[in-house]
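With one protein chain removed, the remaining protein chains of the complex are shown where they sit.
Going in written order, the chains are labelled A, B and C, and every chain counts its residues from 1.
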Amino acid sequence: MSQSAGGPQPRRITYREACKQGIRSAILADPRVFLMGEDVARYGGCYAVTKGLSEELGEDRIRDTPLSEAGYVGAGIGAAIAGMRPIVEIMTVNFSLLAADQIVNNAASISHMSGGQFAVPVVIRMATGAGRQLAAQHSHSLEGWYAHIPGLKVLAPATHEDARFMLQPALDDPNPVLIFEHVMLYNREDVLDQAVTGVDITSAKVMRPGSDVTLITYGGSLFKTLEAAETLHAEGIEAEVIDLRVLRPLDTPALLTSVARTHRAVIVDEGWRSGSLSAEIAARLAEAAFFDLDAPIRRICSAEVPIPYAAQMEQAALPQPAAIVAAARGLVPSR
Amino acid sequence: MSQSAGGPQPRRITYREACKQGIRSAILADPRVFLMGEDVARYGGCYAVTKGLSEELGEDRIRDTPLSEAGYVGAGIGAAIAGMRPIVEIMTVNFSLLAADQIVNNAASISHMSGGQFAVPVVIRMATGAGRQLAAQHSHSLEGWYAHIPGLKVLAPATHEDARFMLQPALDDPNPVLIFEHVMLYNREDVLDQAVTGVDITSAKVMRPGSDVTLITYGGSLFKTLEAAETLHAEGIEAEVIDLRVLRPLDTPALLTSVARTHRAVIVDEGWRSGSLSAEIAARLAEAAFFDLDAPIRRICSAEVPIPYAAQMEQAALPQPAAIVAAARGLVPSR
Amino acid sequence: MNDKVHLDRAHLRHLLTAMLRIRRFEEKCFELYQGEKIRGFMHLYDGEEAVSVGVVETLRPEDAIVATYRDHGQALARGIGMNKLMAEMYGKLEGCCRGRGGSMHVFDAATRFYGGNAIVGGGLPLAVGTALGDKMLKRNSVTACFFGDGAVDEGSFHESMNLASLWKLPVLFVCENNLYSMGMAVERAEADTDIGHKGVAYHMPGEVVDGMDVVAVEAASHRLVAQVRESRVPCLLECRTYRFRAHSMFDAQLYRQRAELETWRQRDPILRLQAWLGETGMLHAEEIERIEAEVAAEIDAAIAFAEAGTLEDVKDLERFTIMDRVPQ
Partner (left out) sequence: MNDKVHLDRAHLRHLLTAMLRIRRFEEKCFELYQGEKIRGFMHLYDGEEAVSVGVVETLRPEDAIVATYRDHGQALARGIGMNKLMAEMYGKLEGCCRGRGGSMHVFDAATRFYGGNAIVGGGLPLAVGTALGDKMLKRNSVTACFFGDGAVDEGSFHESMNLASLWKLPVLFVCENNLYSMGMAVERAEADTDIGHKGVAYHMPGEVVDGMDVVAVEAASHRLVAQVRESRVPCLLECRTYRFRAHSMFDAQLYRQRAELETWRQRDPILRLQAWLGETGMLHAEEIERIEAEVAAEIDAAIAFAEAGTLEDVKDLERFTIMDRVPQ
């Protein structure tokens, strides 16, 4: 059936709504699935993702927790081991530091150190990123930090499709899966292709093909990068844009394939430059694509500062399309 | 005065003893300096670093804390802001996850977000690394994780000299400084050169000069790397070994200078490969030494698994001299 | 309203003025937020003014304060200039933190105001530390540590209460129990809702006070601060209060009933004090008008100051990430 053939126009929805639909269907589909976190029920979620769900699904399945990040994240891990399929929501990655011990020392370790006796099928969702002038303690992008930990899988849905559909395979996965939702995406509107009913959580995706330079990114930076690619196109430079989607394990073959064609790479990552995920990607390219690369790797990351409140300072600290354009332009020989 | 001229032979001491001397002199030198941590006083320190010090210096200056990592690390930060110069000992990096929020959201952020009104001159020491069959929850090497955080300085004393002397400049520094001591080093014996009375906390150091390949490492891996360099030498390959010493900020110029001569680099890091400090170093070389490099960058890191208890499994997970040798050999054209 | 605090007219006028400054300042902030002059997260203190005014009144200049993201009340009560506070909310260089902290991160070295902490419970260990530092430096200072009922759920509350009591540190823990942490009612978050009683588990003396009565708060805080200062032991003060507005500027308040709000509004600490001052003839309507006018003028000046302020040059972005010295 052709898309333009009559029928109702597909509705534009927010990324927030896409997340909510994913949660709702996962809970309806499996009695073992429930969501818990701070203010997810009565308040409706700090970013309103779960608004209305507790009324529909009950406060057992959409469970408000006290402000005890270590406690309820650990409880999610224990409940997963006991047979449930919990979705734990930590309001933002900033507060996940209080649960870092539970995530690293329990969730990520128990399968291996028990000799494979237990799996830990817990999903931990959290908002990440800056851009809302929330200042130093509320603007971290630490998904790259967690992507360092063996035993975890780490996802970064940037598109509506991924926001809607990554949760189910994450729940089906026997391992702890962390899902990072960028705060600047929640209000983004887009349509969901009705033909799509699921996504994988294994592969990176080419979001825009191009032959001159590969722009590698994920999460909130995807749209800045696509914008940059558009600008480059107007200048005659065809940038290939790759959305990593999965931050651990990285889909290295997809990156190598692209770079083998373009011979140039710019990595865009909202993490602080030193030790960000961009570093790992650059390292992999320097190891495995060394003879394909015609130019140094470039990284566009956040400035290495606690993110400031004032708008101009915050924006100066974050990756911007102009910087991506300039980096790519610097790599491609002028024609 | 010539070194061999009569006089008493310089005494061989353990790395542990070198750390202790550093702590003792710092406390004796400044009434604002004190050390606190779990079991540092009556027990003598979990790795016996502070044994005997509380008897000499008093339990106010060598202060036992309850098992409250977030609490006493935060207290160290507060005391530093109030004018003290605390040395906080966290037994091992594994437990520092419980204090990660205090380190990242308070220690690293307060100077910048207060507009420079406050400095946070706290030093946080902790043991790191594997090799003692302590299994998954007691074998992390997360110094690279902390090296991602703006506002922190991160040191990794590998030598006796650094173990003895890095503490004082760390205390003199107005910023929070994290010091990582590798658990396998505490029993190492060496002499302290009596002529040395201090070290910087800014620069990397060439520990062995060489022209064929640069081996970049730090902390517990230094001695494995030196051993590898010795083996390579026997094979006719001259490896330059660089001890990073300071993990944040990295002394990039030192690395670039070396690689500009050797054109090849192997990075040795006990962190799990993906997202370890080795990735950042590889990225910097791929950005700034691209035209100097004659071969892909190689990394020898820990396998990406929770470290197992059994000896053969643990050793298989960690970087080993043989792997370093093989990596270097693979980069240098045979003559 | 009886206590050992001197209840003379000047003092009562001062308390009223202090509360009105906060109330009116924040009313303006609300408008300015809607006008997008102020951004980010902003948490108003409307209804809770008696708590910070009453407690801060009992502190000395050498004492220290650790606050939360809901920190305008403490900041103004402590004497941080309204100009630089407003400029901070505007994100201007003339703000107390150069516009880097914003509403949630007010810091002020001059008054030992150690933030403005946006991690719930994150300030408690800091307060233990400032008190430890003060004690070791033989200062006769007290640290007043403010936190919400929600912070009581966090592990850091437990660790900090224990450390302070164990080491006999001069901290006054002030719990602003406004019955909710965001949308979470205290009885849905805590198995035992009697926060004032929680000191017992740490052998820490404490009191529970009507946080809508500034004189009662001051009196209780007066007693406890004296105890902290003299006996060098920490104390816990639970102030039962209520916020009249939403948690932050993003809050539909689905979790509480209008009737509950209305009941608490009857106990508005400002109206209550005004009424009492009126009844007893201590302050006449004209005097209150005069205060209001003064406050309005101060706020207007602060807005003008903030409006006229400059934006920090982005070239300075990295400055103070790493300090080159400890500021004196």
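Quick notes
As a working rule, a residue touches a chain if its C-beta (ideal position, glycine included) is under 8 Å from a C-beta of that chain, and two chains touch if they have at least 3 such contacts.
Everything quoted here is computed from the prediction, not taken from an experiment.
Every shown chain that the unseen chain touches in the whole complex is listed here: A, B, C.
Within the complete assembly, B:138 is the residue of B:16, B:61, B:125 or B:138 that touches the hidden chain.
The chain that is not drawn here is touched, among residues B:49, B:81, B:98 or B:126, by B:98.
In the full complex, subunit B touches the omitted chain through residues 38-39, 42-44, 46, 64, 66-71, 94-95, 98, 132-138, 303-306, 308-313, 316-317. Listed by residue number, the positions of subunit A touching the unshown chain are 32, 34, 60, 65-66, 68, 70-84, 86, 101-102, 105-106, 110-119, 121, 150-151, 153, 174-175. Annotation for subunit C: contacts to the undisplayed chain at residues 153-159, 161-162, 165-166, 188-192, 197-198, 200-204.
Criterion: only the chains that are shown with their structure count from here on.
Comparing chain pairs B-C and A-C by the number of C-beta pairs in contact, the larger count belongs to B-C. Averaging Cα coordinates per chain places subunit A and subunit B 32 Å apart.
As a whole-number value, the distance joining the C-alpha centres of subunit B and subunit C reads 41 Å.
Averaged C-alpha coordinates put the centre of subunit A at 37 Å from the centre of subunit C.
Contact of a single residue of subunit C with at least two other chains is seen at positions 98-101, 105, 117-119, 122, 155, 321. Multi-chain contact residues of subunit A, defined as those touching 2 or more other chains: 70, 94-95, 98, 135-137, 304-306, 308-309.
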